[in-house]
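For this view, one protein chain was removed and the others were kept in their places.
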Amino acid sequence: MFYREAGQYKTSYAADMAVFPIRQDRIGLAVILFTAFVLIPAFGNQFFLSSVMIPTLVFALAAIGLNILTGYTGLISLGTAAFMGVGAYACYKLTTWFPGVNIIVWIIASGFVSAFVGAMFGLPSLRIKGFYLVVATLAAQFFLQWCFGRIPWLVNYNTSGAIEAPERFLFGIPITGANATPESRYLVVLGVVALMTWFASNLVHGRVGRAWMAVRDMDIAAELMGIRLLTTKLLAFAVSSFYCGVSGALMVFLWYGSAEPEVFVINQSFLILFMVIIGGLGSLVGSFMGAALIYMLPIVLRLLPAALGVPIAAATVEHLQFIIVGVLIIVFLIAEPHGLARLWQTGKQKLRIWPFPY
Amino acid sequence: QEGVYVPLFTYRTGPFAGSGIPIADGMRDYLTMLNERDGGIGGVKIVLDECETGYDTKKGLECYDAVKGKKPVIVNPWSTGITLPLIPKASVDKIPILSMAYGLSASARGDIFPWVFNPPDTYWDGLGIILRYIGQQEGGIEKLKGKKIGYIYFDGGFGKEPIPLFEQMAKDFGFELKLYPVAPGDMQNQSSQWLSVRRDRPEYMVMYGWGAMNPTAIKEAAKINYPMEKFVSIWWPGEDDIRGTDGAKGFKMINWHGIGTDFPALKDIQKHVVDKGLSKANKDKVGELLYNRGVYNSLLIAEGIAQAQKITGKKMVDGADVRRGLENINLDEARLKELGLAGFTGTLKLTCDNHNGHRSAFIQQWDGAKWVKISDPIEPMADKVKPALDAAAQDYAEKNAGWPKRTEPCDKAS
Amino acid sequence: MRAPGSDKGVAAGDVLLAVDNVSLNFGGVKAITDVSFDIRKGEIRAIIGPNGAGKTSMLNVINGFYHPQQGRITYRGETRQKMRPYVAASQGISRTFQNVALFKGMSTLDNIMAGRTLKMRGSFFWQLFRHGPAMREEIEHRKVVEEIIDFLEIQAIRKTPVGKLPYGLQKRVELGRALAMEPDLLLLDEPMAGMNLEEKEDMSRFIIDVNNQYGTTIALIEHDIGVVMDLSDRIVVLEYGRKIADGTPDQVKSDQTVIDAYLGVPH
Amino acid sequence: MNLLYALFVDPWVQMGQAPDLLVQTLWEGLVSGVLYALIALGFVLIFKASGVFNFAQGIMVVFAALTLVGFYEMGVPAFLALALAVGVMFLLAVTVERVVLRPLVNQPDIILFMATFGITYVLIGLGELIFGGNPKRMITEQLYLPKGAVEFKILGGFVSLQKIDIAAAIIAAIMIAVLAFFFQKTRIGRALRAVADSHKAALSVGISLNQIWAIVWFTAGIVALVTGIMWGARSEVSFALQVIALKALPVLILGGFTSVPGAIVGGLIIGIGEKLGEFYWGPLVGGGIESWLAYFIALAFLLFRPQGLFGEKIIERI
Partner (left out) sequence: MRPTEAEATMTTAAPSLSDVAPAAAAETILAVNNIEVVYDHVILVLKGVSLTVPKGGIVAILGANGAGKTTTLKAISNLLHAERGEVTKGTVEFEGQRVDKLTPNDLVRRGCIQVMEGRHCFGHLTIDENLLTGAFTRRDGNAAIKRDMDMIYDYFPRLRQRKGSMAGYTSGGEQQMCAIGRAMMSRPKMILLDEPSMGLAPQVVEEIFEIVRTLNEKEGVSFLLAEQNTNIALRYATYGYILETGRVVMDGAADALRENEDVKEFYLGVAGADRKSFRDVKSYKRRKRWLA
């Protein structure tokens, strides 16, 4: 009833090929953007901005990166965190070498470093397939993490072995370091994430995206149609790592403020993989939904007892939270194995035919 | 309810829960005892709030943001990984950080890190104490010349921190240093490290370990018949890490506070907290090493608050006040006695410049069933540590261009 | 679509592809033994034979998915020991598959668009913006694809994910994808399996139209003898990996070895 | 030049100079290989039978051991506690089958993988809630597992073998032999492989997935319990053990996801390879290479055999 495209005719291919061909969707997007860019920074409190929104966005970006690799190209990776680490350390090196250049430039540049490293570890993908390919990404995960800890050059020989985000400015406002307000950090992260999401959306809807999906769905057929497997896969690795790298740089510079190698452990890789799966493989919206669910759910669960005034120990909350998150994951999967994005689509489908059941 | 808000970051879950639980219990029980016995500090209740970090930096930061809004007077991150990102925030948010004998060693320099406190010793001090002790055993530090010392460590920030100093000392004293890193994922799988120990035959082994790494290392050392009296650890192994391990007898570690409940304050904890069922700890765990470590941590919190009240004359102090309070901590014998902790620990005096104290510590040895104190207090090697510390602090300030100069005025010791 | 081949110096009736003495085995299994035949420009060439005769393997050899141990393949006058999938595709060989090999997660439109990948040259940079040259190229190719969609009468399922389509339509989409490559040589592996009569008729018409309108050369594997006899110009018959007959439908139909090995009864 | 020497000559010289250490290294590699293989075996079982990559295997190891020790600490006699732990693993298997697998039948592998992550969370929460997060000592003596070591004075030095390690090796060998036989030769074994191949087709020929899955998860639970006892005896029973379960991944991949013998051979190659690597080559780069060496060894093997040493060939046909 409310969600109908009836009466909306496309008069050109360009209009038909738009990412959001339906008016309601475009309105929805505008509302979301307005909320994200205006309402949230205006009304969100500090905790919400810096411990909920920024992390969720950072993870969403990494999830998009992984989704490009796993969801769109069908290559499972467990090295996401390490590629994020590459981005973070690259950004640190770059900005300490050339403090004069704007940090945003370096954040993007560090994505390229990560893309290069990612492509290197993507090389075996021509020969190794399926779950077996996981080993290449695991090698990346552990090897890179070891490098972060073992190469003092990477941390400018800091005795603490950690990297600290120095203070950097955008338009004269500090956006990294301790003096950066949550609002400014949030807006920068949001801007970068929004822009990169737009790029990703363009990519996956065009030639490149189709080649990726073709390789995912039936690599042999794709090859016989003249899609070069190695280039396509490497491109996926590179683009994916680019996103992860930028996300890692954002994570350290605009969220953590400092980082040790332990930040980029395999558990984080898993976490992002789960965001992608729960959100929906091969769906950009799903990446956001997955990141939001997996990251926010524990926070909500943790805050809930206190908010409700239930006297319950922090550790017990933690235990219960583990159980509840686990159960919810299973429940969601059973409800819709293709992820939240699909759940959302089915919901829209129902709206369209409402009030009839089918 | 009204009171000073003291959040306690704990990790009762996750891979390090084994060490996290007794520490959390000790911290909590001491402060609860003050509430129960004295109605708080200076007549103001302490509002306790645990935030579970699981020893995970991400959750730790989240905890920080969550408690920040409630105006905490102090934050105890209980993880070096969480401490590091908080250091720059502390001065902005005006919340002092107490990273007791962990965290960034350089933050001992109060003039550069006015908001961070890491008493009573840094990891570098710990190393100095261990080497001094080894020197004593050999009959003089100069006897280390030509000897081989092995260092087995948790391959993360904490374990790696002493290495530059260690290397420096190796040069200065002429011993050979052998490194055996243990990757976080391999904490329970150390056979290759100990095989290497067997090959290299270092005369002494020094360990900076944490969590499951400690018991595994002790077991593996016993397995290769390494002489336990020559195996000295930094201050983190607890009783649970060693109890019941065959061949662990003789193992040594540094410590700076008492074990057991033979102190009036600990008796009070039993009386006012444990017996009333207010503690989460098992009765028999009260007074164990890491439990008392938690108590020591809380002693510093309480003392910081008490001093702040004294300086400002306010009852309801805030973070900025407690920072000043901490800079005025002076736990001399008399004060310890007053607190019911005579003999529990050595004296400690913090100042504006010195946020650590660099206090002496002693060596204790496992006799198969309990820890036994076997040495007099040993001073850290100030001459070696101080320059390194200063350099590191300077380095930190430089690398983080725009690091604020200390503007906080210094209270004259009262 | 343009008429392919016309500009490449291959006149109608010339040999477009020749297979000489090809043998292929997998471990102990001899899939193809010493088979030679040729396909002429513009004809419909059928390959038939009992199950497991090596028909599919033959197509796989032709477009480079299998590499024969022996023999040569001559395509457009160039002789090779084996084809490479990418080379085969870029030189105008496209195909459909016995077990539908569509990109299941993509819509009909995207599947057919994917068939145009080889023809698209737009830079990665513009792809990022989906404007300017990238969009122009996209629209240009979309037009071609819409033509194919019209031709195959699958307008209604343009945006449906192909995984959800019934089998017959999937086969049709697969044909569309192969056509999108504007092939010189189209290899069809049992395009009509699992279809009812009406759909077979539709499919036959598509095949004939492709052959007539665009002059595309077609190699066809099919078990429906009626279809094969009606459509094809010449037929190769394989059995146990060997060629047992080769000729026009009438010749093959009355060949006793073929009747024994495959047809069962004279058709 | 020096580097080349250190890389290619020196390690061999060392091996020759101290053969006892070499033997000891090999033995340690063997033992950790066996222990990795035990974890991997749990993965293989479930993967074979349901195509599920069971992320929860690591936590199942912890959970099983924790149950055992937990019951013991509650005052239950050791062997009764063992029986109870087995019972708990059975309960777990049945629950998982009912609640998770049954509704998710015929879903893509990755979805089931994700579901096992859900199981992991639940088990972590439950385990800590019931038994507490503090590490516990394995009740080695109470279960009559051998203690101490045997030492051989050979090769101009000594080689010491821990009795518990020998026991682990023997138990692992027996378990693996039994399971390999079970898979290849029995009716259920064949059905298991069929299920792994295609849920749908297995359903259509009347294989009862429910029953099969319950059996297999239970078996994997038993394997987890054994693994937990052995690892626990080496250090302690704590949630840190789950981290080590990750080491089973390269073992699994190297051996081939579906092969029981693959798990053991993969385990041995990885175990011995990484010990030798760490011991003889590690010092060149400051040590600690054990954390990633296993993955590179596995990767190197995979480049030659993409389906792992014993894995089923990846069928590429069109």
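For clarity, chains are labelled A, B, C and D in written order, and residue numbers in each chain start from 1.
In the analysis below, contacts are C-beta pairs under 8 Å (C-beta built on N, C-alpha and C of every residue); 3 or more make two chains touch, one makes a residue touch a chain.
What you see is a predicted model; the values in this text were computed from it and never measured.
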In the full complex, displayed partners of the excluded chain: A, C, D
Residues in chain A touching the chain absent from view: 346, 349-350, 353, 358
Hidden partner interface residues of chain C, rising order: 26, 29, 49-53, 56, 98-99, 164-169, 190, 193-202, 204-205, 208-209, 223-227, 230-231, 262-265
Residue ranges of chain D at the interface with the undisplayed chain: 105-106, 187, 190-191, 193-194, 196-211, 258, 312-313, 315, 317
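To be clear about the criterion, only the chains that are shown with their structure count from here on.
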Chain C and chain D: spacing of chain centres that average the CA atoms, whole Å: 48
Where chain A and chain D are represented by their mean Cα positions, the distance between them in whole Å: 32
Two or more partner chains touched - positions in chain A: 142, 146, 220-221, 224, 266, 315, 318-319, 322
Contacts with 2+ other chains: residues of chain D: 124, 128, 133, 246, 286, 288, 291, 318
Residue ranges of chain B in contact with chain D within the complex: 12-18, 20-22, 155, 179-189, 191-193, 195-196, 198-199, 211-212, 215-216, 219, 223-225, 240, 243-244, 246
Touch list for chain C against partner chain A, complex: 63-65, 85-86, 88-90, 94-95, 97, 101-106, 110, 113-115, 117-118, 120, 122, 124, 127-130, 134-135, 137-139, 142-143, 146, 177, 181
Touching residues (chain side chain B, partner chain A) in the complex: 10, 12-13, 24, 49-52, 54, 57-58, 61-62, 65-66, 68-69, 80-81, 84-85, 87-89, 91-92, 104-106, 155-157, 160-161, 164, 183-185, 280, 392, 395-396, 399-402
